[in-house]
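Below, a portion of the complex is reproduced, with chain positions unchanged.
As written, the chain order gives the labels A and B, with residue 1 at the start of each chain.
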C-alpha cells in the first residue's frame, strides 16, 4: 500500500489514519460532516479541537476554528501547522 | 496524446457498483462521462453476486420459516418447488436492477461504451474498436473467482459462485462448499434450507476471517444447529466427476489424514482476485502490486493523479459498498471536490439466518491497536422481539474503549443483524460513545433494543440480563 494511503486493510476493519490526533486514540474523532467541511475549507481536521465528548469535532467547531484563525489565530491550539 | 480536446471529462472502466456509482456521481456534478463495460452493467454485484444470492437466500428462508411455523400450529406440507421458476424469479430481479442502472445512465447522460477497455496511453483508451480520450479515468474492473488447483470448475458438478447461482433440478442431495468465508456460508445456507445436506471445509482454523472471534463462534453454532457440517483446518486436494457424482479428496491439514467423500455438487469459494488482465495498464504507466491490486491513496488516485482505481481492483475488503463509496470519492475528486475515502468503518455481513454483521474493530483488533477494551454483550434469547420472530440465536457485542467510552466495534449475530448495522455504522462515524447509544430511546419491541442493551451492558446496567 502506498505511504499516504490510509485505506482498509485485509479485513473489513476500519481504516486507521496514521496520524494521532489525541493521546488515547488513533482515530480523528470528528463527525463525517465536520471532516468534509474541513476538507472544503482546506483545513487539517486533526488541528481542530472539538467541543464534544472525547473532543469530538462537529461542523460548528470547524467554523469556530476558522473564525479564530481569521482573528489572528490567538486562540488556536498550539499545534504546528502541517 | 495530442492537444486536441478530449472526448470525455471522465471515462469509467467497468460498470459494477464502483464504476456505475462513479459515473452517475460525476454526471451529477456536471462532467461529461462515458462508462466502458465488456459485459452486463451492474458488474459482479448485480449480476452474479450480492443480489442473486440474496434472492435465493430469501427463498431458502421462506422454506425454513414454513418448517418452523408448526411451532405455532401452522402446519405446512412440503411445497412443490419449480426450480426453473425460482431461477427465473431471481434472474428477473437482476434484470430489473441492471435495467435500472442502464436507465440511470441514460437519465444522467452517461454514455455506455460496449466492449473491453485497454489503455493506449495515460489519456487514451481503446474500447472495443473505438478509441476514446478522457481527462480523468476511473478503473473499476473488479475481481473474479480464484481458482483452486485440482478442482476444475465445470459449472455443473463443480461450480464457482456463478455456477452455484443456477439452482439445479433436483436440488443436490449432498453439497460440499470449499471455503468457509461469506460466500461459502451464504450458499451453504441456501442449499441447506432447500434440502441439501451441506458440508463446509475451511483451510484456516476459523470460518469468516476478519469477523470477531466470539461472533464467529456464535454464528458457527447457529449454522451447525441448522444441520450444516463445518470442518476447519481442512482442504480439498482434488475433485473428480464420476457419473453424476463428485469424488473429493479431503485432507486434514493438521494430521495430514486424507479421505475421499462423494457429493452431488461441489462449490469452490476460496476467494477472489483483482481483475486487470487486458487493461494494458503499462501503457498508462501503471503497475499492480504483488497481489494484483492497483495502489491508490485516500482520494482513490493511482500513481497517475488523473487515473483512479476503485472497488475490488483497488484492494480489500472486496465488498460492494466499499466499491460504491470509493466510486463516489473518485468521481468527486475528478470533479474538483476535496473528497476522501475517510470511512472509519466498513461493515461486513453474512446474509444467512441468523445473519452475522459487524462494523469497526473486533475485540482482538482493538487490543492489537493498543486500546484498553471493555465489552458489552446482550443475547438475542433475552429479546422479546427475537422470540416473536422465532430467532433467538445470537447476540450483540459492543467493543468500547475503557475510560473514554468510545465505541470501537459492533458485532451482531441475529435476525436482521444487517439492518442494525445502520445504527452501528453511524455511531462509529459520529465517534459516538456507548452512552450515546444507551441514552437513545430504542423502540419497543425491536431488535435494536439489543444494541441499546449491549451498550448498557458495557456499563453493567443492562436491564434484561444479570450484569456481572
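The rule is short, and it goes like this: a contact is a pair of C-beta atoms (placed from the backbone, for glycine too) under 8 Å apart; a residue touches a chain by one contact, two chains touch by 3 or more.
Everything numeric here is computed off the predicted structure, so don't read it as measured data.
Only one copy of each distinct protein chain is displayed here, while the full complex in this structure file has the stoichiometry A x1, B x2.
Everything that follows uses one rule, which is that only the chains that are shown with their structure count from here on.
As a whole-number value, the distance joining the C-alpha centres of chain A and chain B reads 30 Å. Across the complex, chain B meets chain A through its residues 209-210, 289, 295-298, 314-317, 319, 322, 338-348, 358-362, 365, 369-371, 401, 403-406, 428-431, 433, 435-436. Those residues of chain A that touch chain B in the complex are listed here as 1-2, 4-17, 24-27, 29-32, 35-36, 39-40, 42, 52-54, 56.
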